[in-house]
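Here the complex is missing one protein chain, while the rest keep their positions.
The block that comes next holds subunit A.
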Amino acid sequence: MEPKTCDNLLEYYNGLLEGKEKDAFEKHLKQCDACQEEWAEWQDLTADLPYLSEEAEPPVGMKERILTNVTASDSSVAHHKTQPVNKTDEITTNVSPISQRKSKSWVQGLLAAGLLLSLVTNAYLFNENNKNEQVIQEQINKTFKTVQLASEETESTGVASMVQENDTMNLVVQTNNLTQVKGTETYQVWLIEGDKPYRAGTFTPDENGNGAVVFPVKFEGDHEWDAVAISHEPTPNSKKPVGTIVMASNL
C-alpha cells in the first residue's frame, strides 16, 4: 500500500485525475485491497443519491436524436461508407468547389434569409410536432442522391447523401480534414432551396477533423433541394448563418 496513492481515491472518484496520475491510480486500485474495499464503500454510500433528482422533462426529440446518433455512428454510416461513391455515376455529381464570388453572394443570401430562418424553422417544426412520428428504422433503404463536397481553400472534403428510409429522408454527411473547431464553434449543415437555407443540423468533427452525422430531414411540404452547404459557425446557438461557408455542392 502506498498511502499517498490511496489518498487519490476520492479525486479519482470525481474524475479529477488526469494522464499519468489517473493511469497510476487505476493500476494501483487493481492491486490495493484497501482501496478496492474503500471504493466499494463509496459506491455503496452513494448508490441511492441519483434518486434524489427531481423528475426533469427531456427535451422534445431527444430520443430520436440520441437513438439516431448512437446507431448511425457505426452501423448505418459505416454501411453507407462501403458504397463506392465514385462508381455510382448516375447519382454522384462531382462538383467543383463553388467560386469565391458565388460563395460570397450566397453567404449574403443566407444572411438575409437568416433572420427569418429561426421563425420559419420553428413554424415548420411546430407543425411537424403535430404530424409525424419518428420510428427507428432497421436499415437504410435507398440512397437518393450523393454529392461530394470540397473546399477551395483547405484540404477538407466530404460526402453528403440523401437517404430514404421508408417515409423519412435522412441527410447523411461525412467529412474529412475539417479544420478543428475551438471553444463553442461548430459546423452547421444547410439545405438550400432557391435562396432559402434550411438548417439541417449541427456537428463538430473529431480530433482528426472527421465527422459523420445523420440528420433526419423533416421540413413540412415538398422540397426540391438545390444545394447542401456546410458553414463554420462561431457558436452552436447562432440562429442565422453568421459564419463562413466551408463546403458546398449543388444537389
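In the analysis below, contacts are C-beta pairs under 8 Å (C-beta built on N, C-alpha and C of every residue); 3 or more make two chains touch, one makes a residue touch a chain; residues count from 1.
The criterion applied here is as follows: contacts and distances are computed from a predicted model.
J.: With one chain of the assembly withheld, which option in "Biotin-dependent carboxyltransferase family protein", "Sigma-70 family RNA polymerase sigma factor", "3-oxoacid CoA-transferase subunit B" or "Branched-chain amino acid transport system ATP-binding protein" matches that chain's UniProt protein name?
T.: Record says "Sigma-70 family RNA polymerase sigma factor".
J.: Looking beyond the chains shown, say which of A:Cys32, A:Ala200, A:Val228 or A:Met247 touches the absent one.
T.: Touching the chain that is not displayed is residue A:Ala200.
J.: Residues on subunit A that touch the omitted chain in the whole complex?
T.: 10-11, 14-16, 43-56, 58-67, 69-71, 73-75, 121, 125, 128-134, 136, 138, 181, 183-184, 186, 199-202, 204, 215-216, 218, 236-237
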